[in-house]
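Heads up, one of the protein chains got dropped from this complex, but the rest are sitting where they should.
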Amino acid sequence: MRRTLAEQFIHYFTPKKRIAIFMVAPTMLVLLLFAIYPLIFMFGNSFRAWQLTSVLPPKFVWFKTFGTLFSYGRYWNAFANTLILLAIGILVQSVLGLGIAMLLNRQFHGKRILTGLFLVPVMIVPVVSGTIWRLMLNSEFGPFNYLLGITVHWLGVTKAASMTAILMMDTWQWTPFVAMVLLAGLSAIPREVYEAADVDSASGWHVFTRVTLPLLRPIFGLVVLLRTIFIFRIYEPVSILTAGGPGSATESLSLLTYRTGFQFWNIGLSSAMSVIQVIFMILVAYLFLKFVVTGGRTRHA
Amino acid sequence: MHSQGRTRSIHDRIRRAKRRKLISHYSQNVLVILVVLVFLSPVMWIVTGSFKTRVEFYSTPPVFLPHQASTATGTNYARALEVGGKGFIDSIIVAGFATVLTILLAVPASYAIARYRIGAQHIPFFILSILFLPPVVGILPLFMLLKTLHLIDTHLGLILAYMFFNLPLAVWLTKGFFEDLPEDLESAALVDGYSRFRAFLKIAVPLVVPGIAVAGLFTFIFSWNELAYASIMTRSSVETLPIALTNLMGGHGIQWGALCALATLAAVPGILLSLFMQKYLIRGLSFGAIRG
Partner (left out) sequence: MRLVRAGLLVLVGLMLCSGLTLADDKPYAGVTIKIACDGGQNILPIEEAVDEIYELSGITVEPIATTMDDLYQKLTSEFIADTGAFDLVVFFPMYGAEFASLGYLQPLDDFMSIADPELDDVADAFRYLYLEYGGKTYSLPYDGDVHLYYYRKDLFEDPGEKAAFEAEYGYPLAAPETWTQATDIAAFFTRKAGETLAGQVLRDDFYGFGLMGLRFWAKQHWKDFFGGRGGLWFDPDTMEPGINSEAGVKAVEDMIALIPYTSPDFLSWWYEDLFNAFLGGRIASMLIWSDVWKKTWDASMSKVVGDAGVSHVPGYEVDGDVVYRAAMPFGRVIGIPKGCSNPEAAYWVARYLSVVASQDFVMTPKTGEDPFRYSHFENASGLSEALEEFAGIPVPIEECQGYLDAVNQNLTNGFPDLNIPGTAQYEDALDLAITQALSGALTPQQAMDRAAAAWNDITTALGKENQKAIYDAMLDAWAKLGYYTP
């Protein structure tokens, strides 16, 4: 019995598929609508030399903009800075976040209040956080040095100290996010799993590595991926604490791209910069998802 | 193992284990409090800042207990409310609706992606890739888009712009939870005659409440704290709190006291929401119980 095209069509869209499309459609619609224009804008302009405030009109130069970009030392400096922040930031925030999530994943008095309060750093508007941190790290009036009894010049003097300051602020602000997500993930692991491990009188560490971590792996991988995406785009801590200085010692990609596109109005160059960054992120995310999140995901027994 | 261990009584071992557990429990509690204190100390600095006069911000040694707290506090908070009053209203509208809409759209979408593998991995990856776009790339085109839709300086315009960025996050956060959920219960429900959508709504959703709570909470926070897009997409009709805060940081002369006051006030809704969400975030026991 041969089916007509229409019948084949309807047969393809099983109830299962239909409901799936129905549930995904609104989200995809919004995203596509808002993503199309920026994507076209970004790719299109990366092939042009376009200075918004110039009397010269934009013109197609194809890959010449990318060529200029490859020899633009300042861009690669910003890339390197961003990668350094990324590597150290992810490491510290993941480990710290996991530790804190484990600590909070128990029953204790005032759990709700303490956990809720712990999220406050994320609640402060980043611009204000940055401004206050600047004051706190001031080696003359800042409480930071005073309370720790040290005299480190945190901002703008040496690259190492400045990067550390930026990382401190970012860690302070986002570790609660990591911890919260991991806590939610830990909460979803049923008690029985732990009870079973207890019966086998396995040690705490053993339970942690053999039971908890594997079950947490997808969520953990996800939160690391999300933090990677966001640290790669780090802006306020750098902009407010050091403005990228001294010189361009702490300039991050996001800062440079923003300045190029929005202060120098060099739309062509900033689009090319963005293209490179997007491609980089796609690669990183793809590899990450392939090997860390999905590989070895276990189902509950 | 040396012979001594074998001859020790069971009681001793149990007692020792219990004591160890108690010590570990208490020390962990202390650790939690310490951690919270460390993370909250900058916040305390901001809060005490709202009680200070300008000079006290630039004093050596740093002022921890403001001297003229009574007068300074009043002025600071008065100024904060004067500048930020409208900001509260606008922020609640924008962040609130953005969160609700985002969750309403994201949860079904992430379920469909998790369960029905729609579009294989391409659709979820595309959704994630929205987050790869550097903000500067988005600003000018979105500005043009909103302008064409006559949504500049409107609440709706900003809500839509925020949904654009929060949807991917919400989808991915909840997707993970749905994927971890075994299909048995839903399959059982389907056999019992539930429609797929009903199975989703009545069975799956309640079980991933921690994930939805996390997604909702952070969508709210991100929308509440966002500045760059708000600054470009709005003028005078809509003025969210972050923008009101920048008014206190004008060019030459940061009004520190009022800034701290407004920042403190601005954090309150988020804190309240977070405390409220704890109920849904911490479930622990219930899931296992249902499965059993």
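By letter and in written order, the chains are A and B; residue numbering begins at 1 in each of them.
Criterion: a residue touches a chain if its C-beta (ideal position, glycine included) is under 8 Å from a C-beta of that chain, and two chains touch if they have at least 3 such contacts.
All values derive from a computational prediction rather than experimental measurement.
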Here the chain that is not shown touches A, B
So which of A:64, A:111, A:153 or A:191 would be touching the chain we can't see?
A:153
Using the touch definition up top, pick the residue from B:15, B:117 or B:147 that touches the left-out chain.
B:147
Can you name the residues of subunit A that touch the chain not displayed here?
49, 51-56, 134, 138-140, 153-157, 242-249, 259, 262-266
Against the hidden chain, subunit B presents residues 53-55, 58-60, 82-83, 85-86, 139-140, 143-144, 147, 152-153, 231-232, 235-237, 246-255
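Throughout what follows, only the chains that are shown with their structure count from here on.
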Distance between the centres, which are taken as Cα means, of subunit B and subunit A, whole angstrom
14
Which stretch or stretches of subunit B touch subunit A in the complex?
25, 28-29, 31-33, 35-36, 39-40, 42-43, 45-46, 49, 57-62, 64, 105-106, 108-109, 111-113, 115-116, 118-119, 121, 123, 125-142, 144-145, 160-161, 163-164, 167-169, 171-173, 176-177, 179-180, 182, 196-197, 200, 208, 210-211, 213-214, 217-218, 221, 224-225, 227-228, 241-242, 245-246, 249, 254, 256, 259-260, 263, 266-267, 270-271, 274-275, 277-279, 281-285, 287-288, 291-292
Contact set on subunit A toward subunit B in their complex
15-17, 19-21, 23-24, 26-28, 30-31, 34-35, 37-42, 100, 103-106, 108-109, 111-129, 131-133, 135-136, 140-143, 146, 172, 175-177, 180-181, 183-185, 187-188, 190-192, 218-219, 222, 226, 229-230, 233, 235, 253-254, 257-258, 261-262, 267, 270-271, 273-274, 277-278, 281-282, 285-286, 289, 297, 299-300
